[in-house]
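One protein chain is absent from this view; the other protein chains keep their places.
For clarity, chains are labelled A and B in written order, and residue numbers in each chain start from 1.
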Amino acid sequence: MLLPLRKKILSLTLSICLCLVGPTAWADYTLNMHRGVTEISRGIYQLHMIIFWICVVVGIIVFSAMFYAIIWHRKSRGVTAAHFHENTTVEIIWTIIPFLILVGMAIPATELLIKMHDTARDSEYSIKVTGHQWFWEYEYLGTGVRFTSLLSTPQDQIKNRDIKGQNYLLEVDNHLIVPIGKKIRFLTTANDVVHSWWVPRLGIKKDAIPGFINEAWAIIEEPGIYRGQCAELCGINHGFMPIVVEAKTEEEFNTWLEAKKASPTSHPANTGNTP
Amino acid sequence: MNSYTTATHATTADAEHTHAHGPAPGLLRWVFTTNHKDIGTLYLWFSFIMFLFAGALIMGVRAELFKPGLQLMDPNFFNQLTTLHGLIMVFGAVMPAFVGLANWMIPLMIGAPDMALPRLNNWSFWILPFAFAILISTLFVEGSAPNFGWTFYAPLSSTYGPKSTDFFIFAIHLMGISSIMGAINIIATILNLRAPGMTFMKMPIFVWTWLITAFLLITVMPVLAGAVTMILMDRHFGTSFFNAGGGGDPVMFQHIFWFFGHPEVYIMILPSFGIMSEIIPTFSRKHLFGYTSMVYATSAIALLSFTVWAHHMFTTGLPIWGELYFMFATMLIAVPTGVKVFNWIATMFKGALTFETPMLFAVAFLIMFTIGGFSGLMLSIVPADYQYQDTYFVVAHFHYVLVPGAIFGIMAAVYYWLPKWTGHMYSETLGKFHFWLSAIALNVTFFPMHFLGLAGMPRRVPDYALQFADFNRIASTGAFVFGLSQLIFLYIVIKTIRGGEKATSRVWEGSHGLEWTIPSPAPYHTFTTPPQVD
Partner (left out) sequence: MGRERRTLLTLLFIIIGMFGFTFALVPIYDAFCKVTGLNGKVDITNSGIVRYKDPGADTKGRSITVEFDVNRNQRLKCDFSPEHPVLQITPGKLTLTSYYIKNLTDKTLIIQAIPSISPGIAAKHLKKLECFCFNRQTIKPGEALNMPLRFWLEQEMPEEVKRLTLSYTLFDMTEFKKEKTDGT
């Protein structure tokens, strides 16, 4: 019954392809990475999709060869095994072709990486991000504005005594307010153990290492609220120290910053009285 | 020409000679044995028990992650479960299982009467129960068990680690000593005890992959020992290896750990590659395609594995040329790995395939290990890795290479050689049932984790935002089914030991190699006179 078998194979292949096409169409269902709101996050998304599709195509070719053998070279079909067991030419070909594909992948990856390391060229704002067990602290260098940002999801929701809110585990008391359209340097460090500051929509993840500062930059293109989480195991409440970045227009940001500078809760010096 | 056709002509006179001295009677036989078959059995049973225990731990984790919210445990206990799951699976299940297979099969495959250092062999095994008793005891004593992940980064493990960290360090030292002694034994055996006529290029590939793995082991296990010693010194001897205040650097810990850690993951997969290179030719009734290429590819993978460690550290703030170098070197490993996959498929191509249980595991390995390889390639791309690092995307990647990769390799080997060890065929129906349940369940468990990672779920968290709930529920369900399926495997192994259809020497129609020239079950002493290999 060869024909029905061929149809089965065809439909199987088609359905696998559809499943794989799925992720792009389902970006809204949080199945795939988001494009994000910075040039870098978009570059990462595009690179991710290119590599993914190359892998899919290679996978289909390789698995097709294998499935072909599984179906057509079964002993139960009455075939006898061939005797070949080496071929230098073929070995060379299937070493060189993958190597060339890898070179092709490496080129856009290198270009994007160079852009991401472009921290030295001037920026307009420097924000220091300090990881603590178990919350983040933000300081706008040179302004004296400094505050902590703690998880604000109530324990009742975590302990299942209350219904969970929409931003369960991704909400904090004080957002990190930033302006759109301006180059911002995020300097990360930590107070105790290694943490990691990750905001997917900005395309930024940088480890926060005690005693050292790391640097990442972003120009945020759209106003909005962007949520992230700590991405390095740092103890008991590693899962409970989220990040919320709120990007505002430049005017709104300046208004906010001025108000914050003048407010009594801001600290002009790094004093021992603050957490 | 390789050994396959020639070995069947090897003299089998000795193989039929039943030795007058069998194993010592009673339980103490197992304590004092220096016989490679006994020690192989000990390692295999130990690793199976550890596999089930570490599996039980992760059932607890997946139960907590079944729904959002903290239902069953506090976050610290969750961290202990994930830490111990990793440590026990790596050091207690996968590595000892491969050593057990090496012990059983290498002397048989090379025509040697036993391992080169039989008493060392006994000690290598018996250290392990002590080491794991110490490690597992930390769960039951006052205070927290290790809770810093199997990767025990500093200063979380040094300055901030619980008291049990010192027990953990001692246990790791013991496990390292066991692995190192085992590796010495394997190298000495392979280099010095091959039957006359068995040149290096006539050795079965499983022997080759273990030779290479053993060199990786003796090179990097001492580095792990150094790393845990430094942690110990930072904790108790006033040093500041990883404390910036004293002039040290937490990132240096990561460099040292991953210099061990990356070769370690190849230690966990190369023997599996060797097993596939034994099983696939047998059930294709065709010689392994490209024997020489396979040897070179495995060696290339092993050498390259020393040069890529920092791809686990892309977000730590490496300078650009460091990230570029490690990206290129890591991508490069895909080439020899791909060569191996192509060679396996070429072995199957135009063969005469049958799909007994070992071959089912091998085909699943080919597909799913390759999928794990693809996600590994995605991870090697540094800019994209910034979004994948420390998320469930990484968890999906390494479980695809470890479960269908290493674990299925071990299971395939057990089904493949169980008739040789016990003299009985396992039930093919039950074997296939175990396979299909495991293969489907593992995909249900780990495939959704790719999506979870891409959608933004970090690793090592006991609770998560609501958009991750559906896939976590699916993954947990798959995990429970996968876990239960392994009890079927346990049943099959015990059943086969106790009885079953009698196995011939050859066992499998397409098999080649010295191990198939001796009776099933293999006599207690074999190849006391070395066979002549043409």
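Points to keep in mind about this one:
Definition applied: a contact is a pair of C-beta atoms (placed from the backbone, for glycine too) under 8 Å apart; a residue touches a chain by one contact, two chains touch by 3 or more.
A quick note: this is a predicted structure, and the numbers were derived from the prediction, not measured.
Put simply, the hidden chain is in touch with A, B once you look at the whole complex.
Interface note for the absent chain: among A:Val58, A:Leu187 or A:Met241, the touching residue is A:Leu187. Considering A:Thr95, A:Thr119, A:Gln157 or A:Asn174, the position touching the chain not shown turns out to be A:Thr119 (whole complex).
From the options A:Pro108, A:Pro154, A:Gly181 or A:Gly211, the residue with contact to the chain not on display is A:Gly211.
Set against the missing chain, the residues B:Leu57, B:Leu70, B:Ala116 or B:Ala195 yield one that touches it, B:Ala116. Within the set B:Ala24, B:Met59 or B:Ile218, the residue that contacts the chain not displayed is B:Ile218. Although one chain is not displayed, its contacts with subunit B can still be listed: residues 116, 180, 183-184, 187-188, 191-192, 218-223, 225-227, 230, 238-241, 243-249, 251-252, 255-256, 259, 317-319, 322. Across the interface with the omitted chain, subunit A contributes residues 118-123, 126, 128, 130, 132, 139, 141-142, 144, 185, 187, 189, 191-192, 210-215, 269-273, 275.
Quick note on the criterion: only the chains that are shown with their structure count from here on.
Interface residues of subunit B facing subunit A in the complex, by the touch rule stated above, are 68-71, 74-76, 79, 147-149, 153, 155-156, 159-160, 243-245, 249-251, 284-293, 315-317, 320, 323-324, 327-328, 331-332, 334-335, 338-339, 341-343, 345-355, 363, 366-367, 370-371, 374, 377-378, 381-384, 386-387, 389-391, 451, 454-456, 458-468, 510.
Of all residues in subunit A, only 23, 30-33, 40, 43-44, 47-48, 51-52, 55, 58-59, 62-63, 65-66, 68-70, 73-76, 79-87, 90-91, 94-95, 98-99, 102, 105-106, 109-110, 112-114, 116-117, 157-160, 164, 166-170, 192-194, 196, 198, 200, 203-207, 209-212, 214-215, 228-240 touch subunit B in the complex they form.
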